[in-house]
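What follows is one structure encoded as structure tokens, with my remarks underneath.
As you look at this complex, bear in mind that one protein chain is not there, while each of the others sits in place.
Here is chain A:
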């Protein structure tokens, strides 16, 4: 048994939080990029693309993230890629986030009155211009509260990557716990750190929600 003071434990946990943050940022950026593609498929004029988008979203929203991470971690090596926990974690969370973001944004696009599309068309804009100049900016603006809300969910989800061996906050906590046998303190502190990361975002989402007019 190693002697750890309370401050040693706290310092190590806070230090490990940088990986939680980095993974959250990478997954959010990746999820936004892939999610945009899925959104295009989901609202496309081609029925088979729409069905693909709907199926993709249903698949990722209808299965546990833990299983998605396991499939990523065990599936890619079979295709001949050596995969580090970090890559599996980032890819797994990216796909997971993309499905949720695409679905949130689709809700925003569908909330816009039909007239917005018609007005764009009457100005002579073609489909992509309409999306880029008229539809998407408005859809992004009205869906800001749920997107910030989802970011909280994503940060919390990074804890699951400890199970496939990614060395973030919770995995560091498990290691410290094995050395100190102080689970009450260690997991209590992990909860506090996650709370400090997530609560301001939750409040921000609430503030945005109050500010966004009902439509």
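Just so it is clear, contacts are C-beta pairs under 8 Å (C-beta built on N, C-alpha and C of every residue); 3 or more make two chains touch, one makes a residue touch a chain; residues count from 1.
One rule holds in what follows: contacts and distances are computed from a predicted model.
Remark: of the listed names "Na+/H+ antiporter subunit G", "Chemotaxis protein CheA", "tRNA-splicing ligase RtcB" or "ABC transporter permease", the one matching the undisplayed chain in UniProt is "ABC transporter permease". In the complete complex, the hidden chain is touched by one of A:17, A:94, A:143 or A:157, namely A:157. Listed for chain A, the residues touching the missing chain in the whole complex are 58-59, 62-68, 70-71, 74-75, 78-80, 152, 156-160, 162-163, 170, 173-174, 177, 181-184, 186-188, 190-191, 194-195, 198-199, 202.
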